[in-house]
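As you look at this complex, bear in mind that one protein chain is not there, while each of the others sits in place.
And now, chain A:
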């Protein structure tokens, strides 16, 4: 993330009223999608004056949240609307520069929370690109037509193959440390060694060189895969794209995509609602009460029925809404520190939809929906909010929706029923299904159940043995599937006190606590990016050497040199 731009630096924190994540290609300001059979070309051509908030210019193809919202939309649409696309070529629309990374003026003028949330979303989009390459046969190819520095190179690192034009001036670089006194914030440090296997001492050297590296040396160091001379660049890129396309398992031509129409969403100051999801925003209590509705019809009999329903097919419709809600709340409602999840509906129908998807993983759409569910739940895992699940009569925490309760930091299941409200109701149950046993891993590559029962194979086996059976509060507590099971008499007080107590703690300490407990077990590139890298970056951002009056971030662009406190900490 670097960009040298000359916009006046705003003294006040840049912050729009509200960010909307819903966009479609007809409204893109910064990207173009060109389709050519199995190859799609995504061209980044940032509109300098198109910042999502005023106060900076997006020079040199630098990006801000608005640019990334479009990229996120494009990545998503390519998967659902274009099953025929097997290779996505990522390239730049400017001369001599591919992308200069995140806009520094934007970062310098933003509140800390904004920067962190921006980096998180950016990281998630990079991960989504890798997920497409790995799991849906849509391989990303970086065609760097000019210099890729900072976040620009990190964007390339999220691709499976990096081609850099060899014109003796274009380079890739990670100049954050020497230039700004911070780290590359979107996975560069992690991917360069974990994914590209650049030797650590070379990586160290590279990451302290403002001028970066290009040409054959960059290839030799594995920073890029190919350095391609300017003559023949277009042809070479096309040839590589075709090669990757040939390896793909995507359906042969003839498959028809489904279109993703704009999400129907109403939003007031106190409520966000969609077709299947509503969120009540309780500003006094500092929480969002989120209710997810199960399917109101039976699952289609076969995949043809699913294709026919398209974007209105319940799992897909729900996921799009949930995804948008998570992004909206994360970005626009930082004061709501606790998200309380409830579900309403018929568990059997949820499981039937799950079943249709899982028995047809060979269908590209079914596969995409499962992958989308995986990504959306991962978003929840890395959300810095306390997540609570309330399992009440009439709920449908089964299979894919049980993941919401498993993602939660704590869950409450009502023992019995609410005597005063509906004494004849069926007591709340939860049901473990096949969706909980493999297809939806977390960033640590384990399922939420495996993570929950880390080091306790017996506990996991006991739960697995219950798959398909509705589990009452008593059994769920015994099996370790829920945290607490108050009865009718205790429910209101116990849940109220738990939520109020949660809201009273330090939000920073809670974010740290939750992030630590959510990701039990092995480290992966993802957990390193969201954990290790993000934590170091946040520490560095807060240190006077970066953000103090003489810190490197503040002095950047002033012509003055940063003054560091030389003591190591």
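Just so it is clear, a residue touches a chain if its C-beta (ideal position, glycine included) is under 8 Å from a C-beta of that chain, and two chains touch if they have at least 3 such contacts; residues count from 1.
Definition applied: contacts and distances are computed from a predicted model.
Participant: Any idea which of "ABC transporter substrate-binding protein", "NADH-quinone oxidoreductase subunit E", "Benzoyl-CoA 2,3-epoxidase subunit BoxB" or "Maltose/maltodextrin transport system permease protein MalG" UniProt assigns to the chain that's been left out?
Facilitator: "Benzoyl-CoA 2,3-epoxidase subunit BoxB"
Participant: Pick from A:60, A:74, A:503 or A:562: which residue touches the chain that isn't shown?
Facilitator: Answering carefully, the residue with contact to the hidden chain is A:503.
Participant: Which residue from A:167, A:445, A:494 or A:523 sits in contact with the chain not drawn here?
Facilitator: Selected residue, touching the omitted chain: A:494.
Participant: Can you list where chain A touches the absent chain?
Facilitator: 419, 484, 486, 489-490, 493-494, 496-504
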